[in-house]
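Note sheet for the following structure.
Here the complex is missing a single protein chain, while all its other protein chains stay put.
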Amino acid sequence: MMNAMINNVSVEVEDGLTILEAARKYNINIPTLCHYPELHINSDCRICSVEIDGRKGLKTACSTPIKDGMNIITNSPRVLNARKTITELILANHDANCTACTRNLNCELQSLAKNLGIDINRFPSVLERKPLDLLNPSLVRNSNRCIKCGRCVDVCKNVQAMHVLETMHRGHEMTVGPAFDEPLNDQTCTFCGQCANVCPVGAIMEKDNTDVVWEKLHDPSVYVMVQIAPAVRVAIGETLDHENGLISNGKLVSALRHLGFDHIYDTNFTADLTIMEEGTELIDRIMNGGVLPMMTSCCPGWINFAEQRHPNIIDHISSCKSPQQMFGTLAKTYYADKSNIDSRDIYVVSVMPCTAKKYEATRKEFRSFYDIPDVDIVLTTRELSKMFRQMGVDFDLIKEEPFDNPFGITTGAAQLFGASGGVMEAALRTVYEIVNKKPLVDINFESVRGLQGIKEATVDLGGKEIKVAVSNGLANTKTLVEQIEAGTSPYTFIEIMACPGGCIGGGGQPYGTTNDVREARLASTYFIDEEMVCRKSHENEMILALYEDYLDEPNSEQAHHLLHTYYEARK
Amino acid sequence: MKEHKLLTKRFGEIDPFSIEDFVNVGGYETLKKAMKMTSEEIIYEVEASRITGRGGANFPTYMKMRAMSKETGDMYLVCNADEGEPGNFKDKHLMEKDPHQLIEGMLISAYAVGANRGYIYIRGEYQSAVYLLEHAINEARKHGYLGQDICGKDFHFDLEVRQGAGAYVCGEEFALLESIEGKPGRTRVKPPFPTEAGLFMKPTLINNVETFSTLPHIIEMSGEEYGKLGSSFASGTKLISLSGNVKHKGLYEVEYGTTIRQVIEELGGGVSNGQKINMVQLGGACGPIIPEHLLDMDIDNERFEIFNSKMGAGAIIVIDDRFDLFEILLRTMTFFAHESCGKCAPCREGHIQIVKLLQKFYDTKVTYKDYESLVSLANVIHETALCGLGQTSTTSILATVEFFQYYYQQRIRQSERREWAL
Partner (left out) sequence: MQIIDVLKKYPASQTSLLEILLEIDRLKDNHYISKEEVHMISEYLGVRTSHVYSVLTFYTLLSTEPRGKHIIQVCKDIPCYVNDAFDVRKTLEKMLNMSVGQTSRDGLFTLEETACIGCCDEAPAMLIDLEPYTNLTRDKIERILASYREVTL
């Protein structure tokens, strides 16, 4: 423990804290801008500057360790003037057209300016306008708003090990972007969207598709259906001032109906279907000497990563389409058949926690008929929240309603898809019972839960112990993939999620996804699972009926034709 | 007054390409002497000499060496030869005229702290220094002064020259280390300091060319004797790069305690062309600009503490009365705007605004408000920038606001009059 003074208040804190951390323990709030929990402290913005008695100049609270006997002032005119000046400087090189920005009232720079009381900028704008990067289906980069805080570079380089984004050029001409100042593209970027999630301003955003959806909702000639992913419901409430971020299925369905959707389905349904297909594939690979370890395929960021950087391990990836794409296929084949609707008239909207899903939906493999995509358009959690705001949906007043059928009955296992380790847990619940022909005693696989980057478990399958692994965050994934490449992987089955924490921490989730927030979303996920009557995919009666009615049996020819895909090396 | 030649005593006397020349005048003898001493004895001599870093930061050299000597495992020695501060050319002369002196100084340091690998980071613009040092390193290796079992003892040390590629900011120690690692020259957050985690995150002793080059002399004459040179503020000799409007521009080695006026008038022969001294910039672009009446200060005068810079690396740039203060400031600040690495906000966004404000002064289109903004901004950059570049870049503004306030007021009044006339 050590003793110091902050603003003439004596503080006693444990060793090794920064001034910022120590001050927060005593409810002394020092403003920050570039700082983000879980990312590196680069102290680039200098906003958290404070005075320390006896030290020259000002020091940044985020990076300076607090020392015994330090006398720190965080609110002197000298400090406030420095903070204001730096903010004015940043604003002078920022496209500060706040009312015409997605991040209006949800922007860290805007909040800072407001909190510091900036009412005039002494410095003229020095912004040199650059064109927007709009050439991919997932993300938009607007360099005119970039404040060079370094967060996106850090997350791309260190958390995701992609290193697509980097700081280029120097001094006042410094920019953030890909090599050769080129646009983002599917040769190098996985579109995981973590950069967009940590951006404090509107410099990197998902490509907004809400306008198209509004148009389709009002087009009488199309049959608009929507599917909503498991991770969305545990987070969207954060943007609507709901505690824990959890919105009940019932309210969500009702709100979607408010927006004008006629047919509201649950991606959890095709998550259960994925378990049937993937579980069967795993058993087949184990029994018949297939390529092992098998790796999951539901995460499009991971698929992009594998195709770009590690095409030699493509055979390890399950051939199953992701739940989103299985849904799209079923909508345009099974549903169209059964309802006698031309699949060209069906318009499938997905709501996903993910920006890479936007890219996934455009892939050429995912077109069952003609040249129309199975999933027509993908909205992120943030975009759906925007549509709710546009409509003024009041969640307190809204009534509960069930999902529509035939894609509305789901299990607790499917809900787990939103969490890192969840696909693994759901698969094990099913595979164990099918192979061992006896019920699982404890269906909760605690060892694959949580935010740890790489998790392991051992399972008994038919008298044989198999090792499984789960990774989240592509930097951790790289470790597991390199084991496979080196031929040293001890695992039989591996679940991969590109984003830290899995889909609950996806790039399309509400801003401010820190580990605390991820924990809350995980808690909601496991809460939903516990509350479900049916918690194993192979016990979902609607799924069994679907096989009976249309797909024959898991991994049948029909199932293969509709629900499986292939991967290709890119370059 | 006369020069006191210590580091420059062999300049012109020996062929810098010839290690034999160097050895014939007693070169590498001090290394042998040092290798008979213990690490602590050497560091004690350095402490007794009171030498501080000659690159401008004036940090006591022995403190870095002592911190390093406590570390174990891999560690590095790095010589900062990225002399980019406008008006400085001492390191270039040290490397081009007596390269083995530097190598000997690095060897003594390496022996004292226990490092066995070193880098000399020379700016890419100094091709002849690069060539000479690479040659000198090869010669030293051939003669058993670098490599394995140096001088037949169990001491291994080797050196490598690394070139900069045009970035002033790489003179900042962490930026320099980043550059050696093959990255853009952007500084790191301190702590940890280089002696704790420097090059490749290993303990690193990084010193200026002049500092390393002084070490053999300290060991040769003893720290105590060296400490007797100079003044009570600073010991030893200092290389002064004298340039600008003086008759005899050039490199001079003088004892601390010498005044700026002595250097300019007695060594430099005073102002050329019968003009008068108007301003003198000390240290380089990052140093203060002072008026003629302050020239009687020592080259180590404590007065400059307020601007956090003193004499910097020892440049004196004389500017006669033909030149406009604001043209000088504008050029200086344009330099910093161009050389800022871009990492921290006040430096990246601040210098471009400073340039805009100074342009208004230069164009005589300035208001009192602009003046206030300029001073406020100069202070904020100085107080909040992440590294030495931004912390010192506005010194010339802060100093001239104090010493040449008249020019600022005059330019504001001229602007007002010009406005009325329109």
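Letters A and B mark the chains as written, and numbering starts fresh at 1 in each.
The definition used in the following text is that a residue touches a chain if its C-beta (ideal position, glycine included) is under 8 Å from a C-beta of that chain, and two chains touch if they have at least 3 such contacts.
Keep in mind the model is a prediction, meaning the values are calculated, not measured.
**Q** Sort through B:Pro16, B:Pro86 or B:Gly388 and give me the one touching the missing partner chain.
**A** B:Pro86
**Q** Of B:Val189, B:Leu242 or B:Val380, which sits in contact with the chain we cannot see?
**A** B:Leu242
**Q** Kindly state which of the options B:Thr8, B:Asn80, B:Gln163 or B:Thr258 is in contact with the chain not pictured.
**A** B:Gln163
**Q** From the list A:His169, A:His218, A:Arg389 or A:Lys464, pick the residue that touches the absent chain.
**A** Considering all chains, including the one not shown, the answer is A:His169.
**Q** With the missing chain put back, which residues of subunit A would touch it? List them for me.
**A** Spelled out for subunit A, the touching residues are 163-170, 178-180.
**Q** Could you pull out which residues of subunit B are in touch with the chain that's been left out?
**A** 83-89, 91-92, 124-128, 162-168, 179-185, 200, 241-245, 249-251, 281, 284-285, 315, 317-320, 323, 328, 331-332, 335, 338-339, 341
Just so it is clear, only the chains that are shown with their structure count from here on.
**Q** Please tell me the distance, in whole Å, between the geometric centres of subunit A and subunit B computed from their C-alpha atoms.
**A** The separation of the two C-alpha centroids amounts to 49 Å.
**Q** State the interface residues of subunit B toward subunit A in the complex, per the touch definition above.
**A** Against subunit A, the touching part of subunit B is residues 167, 184, 186, 189-191, 308, 337-346, 348-353, 356, 369, 373, 376-377, 380, 382-386, 391.
**Q** Where on subunit A is subunit B touching in the complex?
**A** So the residues of subunit A in touch with subunit B come to 41-47, 49, 56-58, 63, 65, 78, 81-82, 85-86, 89-90, 92-93, 122-124, 126, 147-148, 167, 169-174.
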